[in-house]
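Complex shown without one protein chain; remaining protein chains in place.
By written order: A and B. Residues from 1 in each chain.
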Amino acid sequence: MVKFLKIFSVSAREGTVTRKYPFESPLVTPEFRGRIDIDPVKCVGCGACTRICPTKTLTLSYEGDEAVLKYFIGRCIFCGMCAYVCPQNAITITKDFELASYNLSDLYDEVVHRTVRCSICGKPFTTAKLVREVETRINGGDVEELLNICPECRRRLTVRRIGSRVVGTGGE
Amino acid sequence: MVSLTSLLVTVSFALLPPLLDGVERKVKAKIQTRYGPPTILQTWYDLMKLWIKELKIPTSSESSFLLVSLSFLTAITALYPLAYMIVTLHTQFEPLLLALPLTLVASSHGLMLITSTSTSNPFAIIGSYRSVILTLLNEFGLISGSVIAIYTGLRLLTNHTLSTTMIYLLSLVILLFSTYVGGGRLPFDIHEAEPELASGILIELSGKLLALYIYTHLLIRYVLTLLMSVALIAPLTLVIATPTALPLTLLISFILYIAYGMIAVALGRTRVDIGVKTLFIYYLIALIVLVIFTCLSI
Partner (left out) sequence: MSRGFSHVEDLKGVPRGPRSDAVLSRVLSACGDSILNVSRRGTTIRVALKAECFRKAVESIYSEHDLYFRTMAASDERLKDGVYKLYYVLGIDGEGTNVVLEVPAPEGVEISTVSDLFRASDWYELEAKDLFGINFSGRSLRRLVLPEDWPENLYPLRKDISADEIKSLYQPQMISQIAELGVEEVVRVPIGPYHPALHEPEYFELYVRGEKVVDARYVGFMVHRGIEKLAESMKYDQVPFLAERICGICGFVHSTSYVQAVEEALGIEVPERAQFVRSIVLEVERLHSHLLWIGVALHLLGYDTGFMHAWRIREKIMVLAELLTGSRKTYGINLVGGVKKDVNQDKVPKVREVLEQLKKEFSEFVGIAISVPQVMARLRGTGLLPRGEARAYALVGPTVRGSGLARDVRKDYTYAAYHYVSFKVPVYSEGDNLARTLVRVDEVFESISIIEQLLDMLPGGSVMAEGWETQPMKLGIGAVEAPRGEVIHVVVTGDYSPYRWRVRAPTYQNLQAVPTMLRGVDLADAPLTIASIDPCFSCTDRALIINLRSGSVKAVPIEVISRRGVRSG
């Protein structure tokens, strides 16, 4: 009948389970996914992370001779998809989640890349590091000359080449 | 001299309830495996914080400030006859001294109910009707229990027959129940049940008014606990003098207050029909047994 009083013995056994959190360390397991950290050395500015990011936390924008990869922590849902897709392993997931700040700029992280200008039209089209990365990956080859040409001009160039080849062959 | 002592005792009694509540909250937190408030002074801090807020009177109930203040004063006043009774218990017993705190507690309660019903808040009104039913029933236990327990208790040393002892113990049980229910702890806090009534009158009050309301509530709890303590030490008053009786009553009231709080933590909230029915049956059985014993003793 008074079995409900057994709760006292359970309480005595368990003690106090709450934590004085801001004054005590938080309970975080080694697997916890917090904010991300972008390694500016490894990042080549390919933008794979910006295309998978479900909340558009990561954005890549071209401003003059600079390409800026922006990370706005305010929108981040800690899903880790960016780290999952990053081809350079430049993104690491940290355990940091205590991100409140009085200063809005604390919530922004930026990686600035130098852009390359198209050798034909002169417009900046991609980051210099990405061009270098592609160069090492393809390891030479006959397309090397195309590396510094923007996709737009490259398409025109290819069309012109095929055209000239067709015309050339026809002429023989 | 006695009046002055009683007055001093009354003042110290009046300061106690928020402190006891602080202890109760700490104990409650322990049972719920959490830290709880930082210190046992927390209820005092809460009250002081609420008191320095601006006065906001519910628009639908202009007289609420007056009513709540009156209720507070009535509750404080109820402590004086009790203090007087404790101080003089070894020399004399004035029946009026018992009637006075009971009347004052009932009045204080009544004033609170008027405050509740005068608001336009449907939850507060439903809650106050629940409270009326429960209080009416409980008043029976409170009056019969305290009167019989203190009367027989005081005579127990000179007339310790079995039936007197039984009557005394039985009336103690009735008083234990009724002081517990009167304190408005779980399972009997149905007038301000949070899930269905959104805490009833509590959400209508704020700032100073809320502070007064809470203080009054705690005072009534303590007055009832003191009543029970007096009934408990009544048989001893002939052998111990005031300097011992006073701290003893204090100690007993302190233990009782926390014990009540611990019981409340282990229980859920009753429903108005179940609660009233259970209480009615308990009192009825107690009354019948009491009558039987009284007949036997005559």
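What we mean here is this: a contact is a pair of C-beta atoms (placed from the backbone, for glycine too) under 8 Å apart; a residue touches a chain by one contact, two chains touch by 3 or more.
Note that this is a predicted model, so its numbers are computed, not measured.
Checked against the hidden chain, the listed residues B:L8, B:M48, B:L267 or B:L284 yield one contact partner: B:L267.
Considering B:A193, B:L209, B:V223 or B:I252, the position touching the chain not shown turns out to be B:A193 (whole complex). Residues of chain B in touch with the missing chain: 31-34, 122, 126, 186-187, 189-190, 193-196, 198-199, 203, 265-274. By the touch rule set out above, chain A reaches the unshown chain at residues 3-4, 6-7, 10-11, 14, 17, 27-33, 51-55, 77-81, 84, 93.
We take it that only the chains that are shown with their structure count from here on.
Only residues 30-35, 262, 266-267 of chain B touch chain A when the two sit together in their complex. On chain A, the positions that touch chain B within their shared complex are 4-5, 7-8, 11, 14-18, 20.
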